[in-house]
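Inspection log for the structure reproduced underneath, given as structure tokens.
All protein chains but one are shown in place.
In order of appearance the chains are A and B, and numbering begins at 1 in each one.
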């Protein structure tokens, strides 16, 4: 998409010359050239500079900046500068300030600080986007429009409360329907007038850590808040499109960010972009999963890595340096999973305020003679060599894991059965079972087409939305393999229980009835005992967290509980339906069990890793025009061996041919090209 | 009392058909019959349904419901529906909304949400109680009136502040007396006008976890808040009594609920009722102690078990299922300690909102073919067999433990000597020393008559109210055995220290002077070293928390400290006074020491267990008309043996005769009838 301008992975990042003098900017241009930088994200936080008061706009500095960058071969990702409102606006129009979940009105400060339903914010945000688009619509440097920055957070002000009621009227039409959806007859919360409805907050229905008395109202608030911010995005989006219909517009997402339903947002992004900030001890499988989610948002379309740090963060408890080679390794990891740009936050490090200890291409020392700069330069050169080989390439996967924001919210707002259930942990656990065996996975939404996959995994599919059960049944009947777990099929999209027996709408598909759900204390465990060997699975495995007590209704019992009063009841079942099978894991097993289970299922379906490699070596493939580009990434410090099963392949970075047993250095990357099988 | 209608333990629970359709109600009636259910608590949260606006009341649905239940043999525990105010009321009259201890005005939400001093709430709560009583005064189905639900919480609004000043004027008459009682000359807090007094909150005198700068004002606030809620209860109580003088009125209590002084409340309850929710890992001795407190509130009168869950709760961190047999076991435990009803929350499980994962007689599956329903049915049948055998029966105890809400508040609002002192833990520790040896204990208030007991235990009797020391002296002089501990006799009811030497008013009784009190770090310990063997007590035992450094003034030193600079000072003393003895345990010993101590004292007084049994088998007796009903309850999963010392006894559930060594199955219960000794 953006590859029309330069047939290579764009390289650069956030740049804030408004914090610096002219001569430093000149020096920056010299350094950018050294590093091979060809894209800069600018104007992210310049609202106060651009609009010093209500009536005045001043963009001359921006004209100059864009021209000077472009003159030096640098394309622009142009932000709209609305990510933090000016101090004068907060002073004059306090409606731009948010109110938090404890009812406290914020004062001017921080960023992401504007109420999404503030009339003032909406008016001026749209206005500045409009002016920017009008001014730069024809500038050849501007490749991507970057609306605001890292949308997020919540507001509980009166403007939001009023807007919430409007949103609800549109959704439910009548109070009868709303009362039914929220089950307000419980605790006598029946609403007789729309104005009686207040935002669910720590002052009304919420308590503890994100728990709610009424999941229905709280779910709707989460949806409303995500929609409110999306509306802000869309105001700017449309303001730009009015001037430049063919513009490429995005806003930078944040991976598994709980507050916003990115599947809904992505429909309105021309390209997905995101900010990736793993810590030293983040499992690299988790980072990979986040990239896969970002790719999944637009159904496999490649995305922009909008931000990553060249070395350390500043906002974590312990901000480790990226070890030598790791920035490069993780950059290739993003490409391997679908990124078509590699951008940093930030090109030059601030002198003051809270991000001055965040890494940058140009450090406080101010010159090129640093380890970080050298590594940035090396990667810059390599990306030139790589050229357009991977641009717009797809990532072929036969396995999909369903992830759903609504389900995430609903599970964790639930009061009972256990506070220990974390949806993301469950998603990662199943993802990792494939990932560690070098099997590519897509992360999809429940409304993604299932039929292009062989295997669909839905860990804790607690909420089953309209039509999903039917589509899953069809998928299985046509030969698909479906797997879900304990605490699935319980509620509809209002968090109302499907009566008649769990797992509700999935009961037929799974051929089971779950009678009871036992929550285990952190000190308790049970065991999954295999009835007979299934592939690598044999003997018994630890499990815990929740244990479903179920009865089969057509499914086969493959394993049973080993302990407690439900010893002997099914813990793993498989239901044959049509040409496919639907598996049910009735409890939370250890990772070993999942490795065995995944291996068994994949083996049966003939799904296997493209290479043989140890599990600290990651394998990921991009495919394009009949060629596979196999990324081999060594996440350990030590050299590792991997094995090319057949033939000879070409390695793009070194321009060498490899075959058979290959040694890959610590933290090194190989990109192997071969014809698609 | 309520046994006049049906000569058996009433069986049933909370029922909310307003959440369901007609045909589900019809199905419920069928299922109730199967389960042997004959009582339903209704109308608990129906205020918004009953009164959809200020001027309108609609009770037709309730007429129908009561009739339909009664027609199916089900009696009614009729709630007044004031446990959660309607949304319209919060919207129109914000004075019904509470202000929390941080000064935050609540918005509509949750339950137990009404300010107890709100004029609007008081007006409408009384009004609806009045209407209900007028409407159903002659209905034969209504056996018990259930005012509101689980009263609790606090409010810090302006209405409460004004009411607090009125309450204080009534209590102190003059500001001089108030200033003296609160010792306001400390830190120059002297009040010259009643209006200068503000509620003690996190914005004024409170800090940390429940600590206060001025214990006097904070104690008075706790009393005032308990009284304010009691006034709300009484408004409804009297509204009902005006129509039905002979009605039986209660509200459901919550065991050791800190905010309300239930000894004061119980004076205004016709029958005590309470909600019992032990967790999987709650010691069964603690549950027993709570039952004994509930029985003690009205001086031994039997009580209603108003709520328990058929299986799991939803509001704990980890909501375990009740193991097979445990619901039955704990139901009998409540009867053994004085309950004359066995009621559940809830008869049918909600479809939505925060209690949908709370257990119910009828689960989401909606039919009778569940483990839970089968266990409920079995117990229903057994309770029919049991008939009226235990109704109104007393629980004979020769030992009493003094428990006092004012003392609880005062100890834990104290700044120093240690944050680790928890009153309830100390109460349970001494209770358990008797309980584990199968010796029945009453939990009494300091104003209960002591002379009917052989032993009175008062752990940490920090606050000694007017007249209590004199009554204890008299009790001991007449032959009683009294025991108290460290940090006792320190203050009067205003939390003002009794000068002249600790333990103040108890000094003569105990024959000691406590010079200093050492608070131990969690990592520190001392030892209690016996001077010579006393019964089973010999050698030395670990102790900690607080160590009194005391001198005897007439008492005998039975044990001394083994370590630190106060090595050799008394740690256990006994003062002979008249015909009795007063014991003092100067520190917090391990449980082993207390077993030995209790055994020694009981042996000397000829108090012994009715049966020989291991300590995971509980024994409790109810007596009536010359007969003892000995409940033998096996709290372990495995079978246990117990021994009937003499003769043959009749077991009521199995209708068998037992003698000598008896085996009781895991989680099983025997009810042995024998003539009183």
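Following the convention adopted for this analysis, a residue touches a chain if its C-beta (ideal position, glycine included) is under 8 Å from a C-beta of that chain, and two chains touch if they have at least 3 such contacts.
Values in this document were obtained by computation on a predicted structure and should not be read as measured data.
A.B. asks: Among A:5, A:30 or A:107, choose the residue that contacts the chain missing from this document, as touch is defined above.
C.D. replies: Looking across A:5, A:30 or A:107, the contact with the absent chain belongs to A:107.
A.B. asks: Given the contact definition stated above, which residue among B:46, B:149 or B:212 touches the chain not shown here?
C.D. replies: Considering the complete complex, B:212 is the one touching the chain left out.
A.B. asks: Could you tell which one of A:101, A:280 or A:653 touches the chain left off the display?
C.D. replies: Checking the options A:101, A:280 or A:653, the one contacting the hidden chain is A:280.
A.B. asks: Can you work out which residue in B:520, B:534 or B:630 touches the chain that's missing from view?
C.D. replies: B:520
A.B. asks: Where the complex has a chain not shown, which of A:162, A:210, A:370 or A:394 is the residue touching it?
C.D. replies: A:370
A.B. asks: Would you write out the residues of chain B that touch the absent chain, in ascending order?
C.D. replies: 102-103, 182-193, 195-201, 203-205, 207, 211-216, 414-420, 494-497, 499-502, 513, 515-522, 549, 565
A.B. asks: Tell me, which residues in chain A touch the chain that this view leaves out?
C.D. replies: Its contact residues with the unshown chain are 16, 18-19, 45-49, 52-53, 81, 84, 86-88, 90-91, 104-111, 280-281, 311-321, 323-324, 350-358, 363-366, 370-372.
Criterion: only the chains that are shown with their structure count from here on.
A.B. asks: Round to the nearest whole Å and give the separation of the Cα centres of chain A and chain B.
C.D. replies: The mean C-alpha positions of chain A and chain B differ by 49 Å.
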